[in-house]
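Worksheet: the structure to be examined is printed underneath.
The complex is shown incomplete by one protein chain, all other protein chains being positioned as in the whole.
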């Protein structure tokens, strides 16, 4: 086994759920029909007709029929993968049996949807043996309908301590002759139910951050060739918070996130891709803010950092911390420790190309230099930093590029958006590096 | 297996240790006699006559006799559970044998204590096979004294890396025919010895926070139907620090904590219960402080936030970060991002009832609104926020209520305190929701 991902998609940025049947609507499947029509950056990598929590219990039998009908009609043209979520619970055989029946309904070849169904999402799993029960039902569905064994993927929602522990065993359990767990695809955290299962309490009722759960999910994905996806971000209007969560997740290796609206899908589709323009950050004292580029100068116009000349030297104040610096060299060094550079997609590709050339020329490590003129309170300072790149740096920086390539290959409907943002030239060069 | 807890108590807030024998005292068992007399909020959920670290090694044989004597006398009237701690060490068979002998002493039916002994606490456990040795000794104690197999609970102190790893296996090991590990009850972190075992060093000698250990303990409790309890908080006078630690623990699902004094017991018995009065918090820039309610207005009177009118708009300053806001709507939105609401027990019960009614009326999700008038530097602003509640939110908010119900059922001696704090009406309604 390697850390190669085993499905068509090596990366999944977006996991978008839609209710399958709503009471009181003229067309109970209206939202399904809306979602399957999404295209481009509004369309998720994985679309999840949600026959569990998003749909009232009394509507779920109808919901399964709706999924089959809507996917039969529109599934062929949908640009992402389709993975309906069915009901399941580690503690309730009745719920598990109902989930099985819903899978039989959705996958029934006579309904015409199954060719466009890429797999199922199983919520509320428990220990590894519970995962195997779901796997077995999918195997039976495949057998009954003459589908290839393992052709339907299985994704799980990790929302119990038992499931968190089960993830550690996937690498050993996948490939055993008595299961088809190689069908596993996404490990999706479900923090609301997880909070309940862990019996956590916060004064305001806010969800705990569950940093360890996210690490463990990402680690399990890495060890078993799967893809880690974070749970829903409830505050739909808080775009900034959603982005911060994604940045946190990406630093843990969790490149996907749940999306509750097409607006969140757009955010999350762009989320892990490098920015169009590079920029510099400065640490204002615990908080990093972006500098503004004006005529090639990086300008700080906040209130927390001030800089003024003092004789031959300078006084640099960050918050209420005043630092006296003897000369421009000291100032430069002090500033270097405060600033950070965020490369654009173009920069990343440049660096990859430069390293690839160096490697061909027999050099194993080269220095990448970043320079800028920074202006604070009218004082301009030139700073420049080197970073050594070796093979390991190159491989680590390849991750966002590999993700870009995966998106480009698998989402032709997003190519125009990528070209518009980055330019055709950058797109072409990004597709060429690393090969 | 489900995530249901398997003992009488589903929650344990307090784990209070008492030395079993002290040299040089007229009555070496004086502290035991004092502790067994505790009632109400001063009495812990779990009382631990401590025949290990709290008692000098030379006094432990006498200590075991004292436990038997004192519990025989006063155990029937003690309102909490009684779980003596005996000596044990994964690396020392002599210590393990001594712990076994002390259990035989304490549980000897002729001494009359065993009917009131709910179980034993085993410190310094190692790998899972070491846990099984302790379990086996307890099985033998039960057999020798004609007690029902499994009737004596076993709690462990997790104070080694090996024990931290063993916790991951409990779900699989409990229920095997060759052990009685279903007797497991509490997983208690012991951070001082854990720090030694992990060989951690801090410059000041302070204990590291061990966030991962606490997560893993809570997760194991969740996966195996047990209860997670944090270790001792040494600085007895630092009540604020003890409360902060509890809040942190609760966000990890660890609802119990060790108490070293009856004062700490009182704090920790109230700790996980919702407050009597709701309040608003405001983020002063990294630090959340409580607003003061004056005639229905939430007033900020600190120095770190200032607000003043400026033409049609406002200037809001947080720390040294100045934000110019064009009108009251912008101000309102900015404030909303800074404040947070902590519901009272009454609020929580209100919300539960409201959601239960909505559910009966066939609605799966409703918006809960919180409104307040906030005053900063004399300027008053009305803010209002919605939170969507669905079944999962409801279940997650049920945790503190379930804890309340567990306390009410199991601790009749605390009912007066609960009624005094919350009012009879709130108590009655809190007992009725979720059923």
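Each chain gets a letter, A and B, in the order it is written, and its residues are counted from 1.
One rule holds in what follows: a contact is a pair of C-beta atoms (placed from the backbone, for glycine too) under 8 Å apart; a residue touches a chain by one contact, two chains touch by 3 or more.
A quick note: this is a predicted structure, and the numbers were derived from the prediction, not measured.
For the options B:28, B:256 or B:319, the residue in contact with the chain missing from this view is B:319.
Looking at B:212, B:277 or B:382, the residue that reaches the missing chain in the full complex is B:212. From the set A:113, A:397 or A:427, the residue in touch with the chain omitted from the display is A:397, counting the whole complex.
The hidden chain makes contact, of the residues A:23, A:58, A:247 or A:373, with A:247. When you scan A:109, A:241 or A:364 for touch with the missing chain, the hit is A:364. Residue-level contact of chain B with the missing chain is found at 23, 53, 56, 90-91, 126-127, 160-162, 164-165, 168, 192-193, 195-206, 208, 212-213, 234, 286, 302-304, 319-320. With the whole complex as reference, residues 1-3, 11, 168, 171-172, 211-212, 215-216, 218-223, 247, 250-253, 255, 272, 275, 281, 286, 319-322, 340-343, 362, 364, 387-388, 390-393, 395-400, 403 of chain A touch the missing chain.
Convention: only the chains that are shown with their structure count from here on.
Chain centres here are Cα means. That of chain A falls 34 Å from that of chain B.
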